[in-house]
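A selection of the complex's chains, in situ.
We just call them A and B in the order they show up, numbering each chain from 1.
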Amino acid sequence: MSMLHQSQLMVSTGGRGFFEITDKVQREVERSGLCDGLCTVFVLHTSASVIITENADPDVLRDLESWISGVVRDGDPAFLHRDEGPDDMPAHVRSVLTQNSIGIPVRNGQLELGTWQGIFLWEHRLAPHRRRISLTLVGASTGPG
Amino acid sequence: MSMLHQSQLMVSTGGRGFFEITDKVQREVERSGLCDGLCTVFVLHTSASVIITENADPDVLRDLESWISGVVRDGDPAFLHRDEGPDDMPAHVRSVLTQNSIGIPVRNGQLELGTWQGIFLWEHRLAPHRRRISLTLVGASTGPG
């Protein structure tokens, strides 16, 4: 039985950093009734990313942040676009270097993720923001056909 | 009513730079009759990208280009692959660092984009090219079920 389900998640960030959303996305998969198919996670902003990375050791997240901060420098004088401060343009560069949208398989009602894979919103702005994430689920439902 | 629609867009680039395709993709969504679902934008080349970034201030695009030019240098003597010139291998690196394919939600016949999000073809080669973009739309149509 073919189905489509769409919804939005809101994530309140405390400023730059990683916010794991794996459980929120999984709950939405369950709420939708999708059994097998594809769940596309799309962030509705140009200064935050959705990424998948290791969710066991928090040092991985610290290292991702420190690495990218070294390569895309806040306050880089080469940037012309700085309306909203020294982290404005770096946030757009980080967004383009990572991902806006990830398609994740769903099997038997579960996100099919590797053992260490977690889904994260990566907030690139220094100040807290409310971020909207759009979910689109397509595939076959568990319901009576 | 389940539906599938596929088509190609052609984009003539004037050489390295950004070419916004949001309106072209939106028009194809309308032409397809898709009401709710997923629109996947796929670029059929290895030296151009599809990205989503801010489409209000053109300085954002200039800064993206200047940032990546500083990190992936044209004519870098470390590159072995330079059959087509000093921008050949840098174009492949830029392509791998960004995206070939983006899945974008469609709701009520509209691409569901954030306020500042635009879809762009990013031409990485210095010379003008004709670039092909493939669109795949899946979901529910507006037509009579």
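Criterion: contacts are C-beta pairs under 8 Å (C-beta built on N, C-alpha and C of every residue); 3 or more make two chains touch, one makes a residue touch a chain.
Given the structure is predicted, the values throughout are model-derived calculations rather than measurements.
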Q) Total copies in the complex, given 2 are shown here: how many? A) 3
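The rule we apply is simple: only the chains that are shown with their structure count from here on.
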Q. Using the average of all C-alpha atoms in each chain as its centre, how far is it in Å between subunit A and subunit B?
A. 20
Q: Can you check the complex and tell me which residues of subunit B touch subunit A?
A: 2, 36-38, 51-54, 57, 59-60, 62-64, 66-67, 70-71, 97-99, 102-105, 107, 112-114, 116-117, 138-140
Q.
Considering only the defined contacts, which subunit A positions touch subunit B in the complex?
A. 2, 4, 6, 38, 40, 42-46, 71-72, 76, 78-81, 83, 89, 92-93, 95-97, 99-101, 103, 132, 134, 136, 138
